[in-house]
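Only a single protein chain was left out; the remaining protein chains are all shown in position.
Our next item is subunit A:
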């Protein structure tokens, strides 16, 4: 691309030179991520909680391969500090790759599955939204347990229903809820989850979901 441009500019320059002697426009190569940061290497550190340690170990290669090969970011697991550390290389193409990888690993650490989290690497507009049950409604003891049960449903069917209808992924970790998806989808998922927390029955949530998904499908 540069060479072509260069050639084109050169041609232009040549033509121009033939006519008049003007100063050649400088033609610079785009800066690499390394150069953007003035040659400094950027790091990211993601702590891994204990309960995600073993799954990380199991899914390490699935995490490592796309990060290292496609994103061109160094990644390593610091066992002592229990962190996943990432570092840019010289040939990292884009500055945002590091952030994406960090988000990807963070998503995995939160509890999402690798194949779901991988979407973060592929798409830009995906986000992870987290909130707690107590943010929505103060529930204690049994109510809390029941609310969690309501959220997930029998065998997780309610959660899956929400996931499938809104194209998001939901992780319910005790009192914390994480939603992975695009912005509008997250919103819809969050609304349905909040209504479930607040106490509405699953059927009602389903009907709302249906209406919403129909509207979402219209967008095409």
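Here is the rule we use: a contact is a pair of C-beta atoms (placed from the backbone, for glycine too) under 8 Å apart; a residue touches a chain by one contact, two chains touch by 3 or more; residues count from 1.
Just so it is clear, contacts and distances are computed from a predicted model.
One chain of the assembly is not displayed; among "ATP synthase membrane subunit k", "TECT1 protein", "tRNA (adenine(58)-N(1))-methyltransferase non-catalytic subunit TRM6" or "U3 small nucleolar ribonucleoprotein protein MPP10", its UniProt protein name is "U3 small nucleolar ribonucleoprotein protein MPP10". Of the options A:25, A:157 or A:204, the residue whose C-beta touches the omitted chain is A:157. When you scan A:24, A:61 or A:115 for touch with the missing chain, the hit is A:115. For the chain missing from the display, the contacting residue among A:73, A:105 or A:126 is A:126, taking the whole complex into account.
Mapped onto subunit A, the footprint of the missing chain covers residues 113, 115-116, 118-119, 121-123, 126, 153, 156-158, 160-161, 163-165, 167-169, 180-182, 206, 209-210, 213-214, 217-218, 220.
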